[in-house]
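Rather than the whole complex, this shows some of its chains in their spots.
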Amino acid sequence: MIRVLFFAGLREKLDCAALEVDSGGLETLADLREKLGERGDPWRRALADASLQMALNQHLATAASPVAAGDEVAFFPPVTGG
Amino acid sequence: MAVSVAVQLEAFDVGAEYARLREGNTRDGAAAMFVGSVRDFNLGTGVSRLELEHYPGMTERVLGDIAEQARQRWQLGRVCIVHRIGPLDPGEDIVFVGATAEHRQAALDACAFIMDWLKSRAPFWKKERGPGGERWVEARESDQEALEKW
């Protein structure tokens, strides 16, 4: 399984802070994003946002980053701390 | 400890943070500090509140990495980063960054560098709550551009 987290505005849009996804058939974060999109239109639209950032095991990652069972993946809007 | 990073609900005390930077550290003659606080961003529409969300675990790691990058770039003694989360009223402090060095410009540059990277890389998100409702603060392009000078 892959643990997936959502933060801030994205978490609110999806009304979901975290979920688990079966890693079967998933090679990259792009694959994971597509699979999450199958959960419905709100998911597809929210995850298509070009400004969305991704983290793989708490490091910033890209759509091409390989993903595997046991990973922690996070999707979130551009950060606004400080 | 050379690097200290804290993400906390509680307010911090600038005098106490300064004392920690200097304690037992008479080698460094220079200490630079930066404090970011909540502005009256909705001045005229009433007082607003800020709510700070973060990604526990990743935040601390990213802040620690940024502090280490600063230490590789400049000859620094101590580096301290404190960032608050949770609800914050206008005027309250959000972030403290402090660095000591033998040379003043190294300490000041390190604070600028850490703030620039923190702004664009540390997973914090701000939501404003005012009389007119609430909204997520948008990332500013100028913060992304600020990274180009490093």
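Chains: A and B, in written order; residue numbering restarts at 1 for each.
Going forward, contacts are C-beta pairs under 8 Å (C-beta built on N, C-alpha and C of every residue); 3 or more make two chains touch, one makes a residue touch a chain.
None of these values were measured; they are calculated from a predicted model.
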Copies per chain type over the whole complex, in label form, give A x2, B x2
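Here is the rule we use: only the chains that are shown with their structure count from here on.
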From the C-alpha centre of chain A to that of chain B, how far is it in Å?
26
Touching chain A in the complex, chain B uses residues 36, 52-55, 57-58, 61, 83, 94-95, 115, 118-127, 136-139
Applying the document's contact rule, which stretches of chain A touch chain B when the two form their complex?
5, 7-9, 51, 55, 58-60, 74, 76-82
